[in-house]
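Heads up, one of the protein chains got dropped from this complex, but the rest are sitting where they should.
For reference, chains read A and B in written order, and residue numbers begin at 1 within each chain.
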Amino acid sequence: MIPNHLKTILTAVLLYLFAATPVSAEDTDIKKVDAESTGVAVHVGKIFTCAGDPIADGTILIKDGKIEAVGTRKEIEVPQGYEVVDHSDQFAMPGLVEAHSHVGGSGDLNEMVYQTNPELRNWDQIIPHNDQLKVAIAGGVTTICYIPGSGTNMGGFGVLMKSGPGKPEDVIIRAPGVLKIAQAGNPERRGGETGSGRMGMNYVIRQQLMEGKYYVRQYDAFLKGKAKEPEFNLRLENFKPLFHREIPVVVHTQQYQVIQSTVRMLHDEMNLKVVIDHGTFDAYKIGRELAKRDIPVMAGPRAFQLDRERGQIVGIVNEYEKRGVKVLGVNTDAPVIPQEELFFQATMAVRFGWSEERAIRGVTIEAAKALMIDDRVGSLEPGKDADIVISTGSILDPRNYVKEVFIDGKSVYDTAKDRRRF
Amino acid sequence: MKTSASPVQLTNTSPKRKRMNSFAGNGLYSGFNSRLVIHSLARRVCIAVTLVLLTLMCQPLLAEEESEGKEEKKDKPEIVAIVGGDIHTVTGPVVRKGTILVEDGKIKEIGQSVKVPEEATVIKADGMTVTPGFVAINMSRVGIGTNPSGKEKLGDGLNPFDRNLKYALGVGITSGCVELSAGGRRFGRRAEGAPVEMYPGLEEPVEEFVTEAMMDFGDLNTSLCPCCGLPVLPTEPITSQPPAAPKPRKMAALKMSFGNLDSMLMGEDVFYSVSPGALNGALAKHNFRKNLQLAREAIEAEKKAGSEKKTTSSAKSKAAAAAKGAAEKKLSKEEKAKQAKERAKKLKDAKKKPKPDPNLIKLLKGEIAMLVRANTVNEINDMVDLSMEQGYDLVIQGGIEAWVLADKLGAAGVGVIYTPRSRRRARKGREDETGSFVESPRIFQEKGIPFSLATLSSSISMNGLAGRDLTSLPLEAAFAVRGGADERTALKAITITPARMLGLDDRIGSLEEGKDADILILNGSPLDYRTYVEQAIVAGKVAYDRQKDKVYPLHEHQ
Partner (left out) sequence: MKSTTNKLAALIVIAITSVAISDLAQAQTVAYTGATIETMGEDGRIENATMVVSDGKIREVGTDIEIPDDARLVSMAGKTIMPGIVDPYHVYKSTAPNNVRTVVFRGRTFTIPGGGPFSAGPFIRVGEYFDPFNLNFNPAKRTGITTANLVTDGRGLSAFANLTEEATAEMLFAKNGLMFAKVTNQTSALDVVRKPLEPPKKKTSKKKATTTDDKEKKLSPAEEIKKLWEDVQKGESRLFVNVNNEAAVAYLLQFVEKKEKIKLVLVATGPNLYQSLDQIKKNENVTVVLQPGIDRVPFSADLMNVSQLLAEQEIPFCISMSLSKSQLSASQDDPMFPVAMLVKTGLDRDLALKSITIKPAELLGLEKTHGSLEKEKHANFLVFDGDPLKTGSLLQQVFLNGNKIHEN
């Protein structure tokens, strides 16, 4: 007998599973109704498309919440009836993508009864456009990866969502978005059972993943008609997209030694899509191994490490860059660093040696790639979501500020009308 | 007998020991000197040897020699010339491709056509930006080994080799106000309830984190009910308190002169700084007013005494003293006892009468300003009113909601120490008069409120979180520009404005003739986030060199 409330959860889960792709379709459908049928043309002084060279004196066409065209003002003809927004003395760039955030919902993100919690998902407790996200928008952040905390080795499944207003189904980009695993550090705070040390932790993570892998394999075999249907297990359901490599695992991992085990266990052994989500302290030293495997690194919130041998500050992001890590970005671990200061994490990375061009990509397209949502966000290209940030100059310079933000083609923050929030 | 002779001699007391030591002195130095001569024939060494010889010959000659040597040294002042940079003087116009001449730690001349003497050490600054050293109005744990407490004086607890000095210099901080009895904060705010001075010797302040409930209540002096967790309203204490002077927090102005102890300490007690709790409520205010009254009386008395003193000549007083001394000798025992009794009585009376706080006297004289942490409209209002009533200079630290009271602050000439990234949630529906506002710097500038900038954390942190500790001071100025202040004002907010608040604007905060030579050579615009200090000159000496010190990553941004 399944209790009543569980049944409702079950149906909800099943609904989501079956509607995994339709969700987005539905999303745009709603937008279609909301948005006026006419498009918007935005004239800007300079566009960082994050998909090629910056465009000077450009125009972006928005239609149905998506980007219709991007190019120089000369190239692009504004169709009749389009609303024209003139920001010709401003900069435009894609909305910023946060790879590691804890401010998308009610914030109760650590259930610490079990050491691994694949049954948990946090998209039931999101609060779209909450106070912190409102300020985040004023900092240019339009997409966040809202994930459980690192109180246990496997905190649960997180969600990828927009920071703008709307119902949960409007703002969710993908659910389940990512799996959160925490290695070493925070989960070590427990005591008295297996898993309070690094040996035990690796065991409980591996054990849980193997269980999930077996479940998914059996299910896949069933689909191919090679085996009977496995007994339904809610705990393990969300492992399906994970082991199908449709969603990544974001790993709270830092320090050289710990990342070694991350790479070996999660990438080499389990064949998962892995994102290194802190990668701080001396972990950058393993950069070459990560580069070889094309593992993305979303470094932060710590931005530097004191090299005690040399007595010098080392910029962590730049060290990964030097070692050839391509998909490279920063995170805030909000609220550790306030969500709106995502750009500032990139600013500091540049101060410590990273290139400005890579830094702008790092908070947009590279983060989107790491989270496997680069088909929708992260750059200004035709067909992608119209998440656009208009600022008074390069967003990396704290002296400049965000003037207007579009999410899914809608202006959600405009300093011409709204009180400045950041 | 012979074998034991020497030990016996040595155990003997002073006369022979003296001989032994003086001999040892000669022995040692002759030994070393001969080695010196073998190694090199530097002039200095020669002087040393001749000095030794002269000592043996006669004393008067030696004195002459010494004075000659000293004169020689005096003739050669240390001259440094910084040539070719664009000089942002802060208080004056920008001098393009100018030269600054520094002599003995002071700025001698600034201009485009300054003649550089031959003996000057030339520092080339072509293509660089030259600015005055930044003044950090709120620092902690920089340049100090042990915090002063009790008998321990700050002047004896400095550490001119503190690595933190280099980190500060690397971003341009060459001087500042160091808070001696409170630490920086990390993620939360330190509750102000209990002043740390109450527990002398407790060096690491126990950090307490203000809960949401307290934040919403908006009063830092609020405590929480231990059983229900609800904020407890600050009330008057039921029993009366004696009118004790609130113990001010200790502040001192330090110069980041790495390796140079002599020029490090610029001033102690640069602010009269109490925790807001000390002035909260009617009774505390009453006590404070009473203490101010005492101080005022002391000032009056001093004035009177001063005018009386002028009439009596110093010679006269000397004579009187001598006469007194002579008379004392003649006094009989009884008289002496009587005098002693009187003196004791006087002392007793003096003890009964509360003494005025010397810092309050300074405050009332206008030598120092009061520094008080106040963030909410109520707190700020309260403090401004009190300062206007009592007539002293006020500097508000924090001032998150100061923008609401900008007109009042501007009119009262109250200064604000502001952190552009400090946040306070507005009360729902009252966003236009509560909470932090990103455009505060613009408002301050428009209303003529002198403001200087402080960082999120006042200490230097190596925990890896970047741009949030003391080393982000110039970045905080960039955030002030983001908040609508113009670049000039923002630069002033980390140079001359804090210098004025500290009462040290005659020495630091701008590049002017006669001021201390605290000069930065920057590889870019002062408030650009990519800019690094290439060289920091403090008190005329290069105290930091980016390429040599290797504190921050070395790379080139174009």
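Annotations
Assume contacts are C-beta pairs under 8 Å (C-beta built on N, C-alpha and C of every residue); 3 or more make two chains touch, one makes a residue touch a chain.
Just so we're clear, the structure is a prediction, and the values are computed from it rather than from any experiment.
Note on the undisplayed chain: of the listed residues B:92, B:117 or B:259, the one touching it is B:259. Contact with the undisplayed chain is limited, among B:83, B:158 or B:453, to B:158.
By the touch rule set out above, chain A reaches the unshown chain at residues 309-311.
By the touch rule set out above, chain B reaches the unshown chain at residues 1-8, 10-14, 17-18, 20-25, 27-29, 31-32, 35-36, 39-40, 45, 48, 145-146, 148-153, 155-163, 166, 194, 199, 201-203, 206, 259, 261-262.
The rule we apply is simple: only the chains that are shown with their structure count from here on.
Listed in rising order, the residues of chain A touching chain B in the complex are 131, 280-281, 301-306, 310-316, 318, 336-338, 341, 344-345, 347-348, 350-353, 396-401, 419-422.
Residue ranges on chain B touching chain A, taken from their complex, read 163, 187, 421, 423, 425, 431-432, 438-439, 462-468, 475, 478-479, 481-482, 487, 527-530, 550-553, 555, 557.
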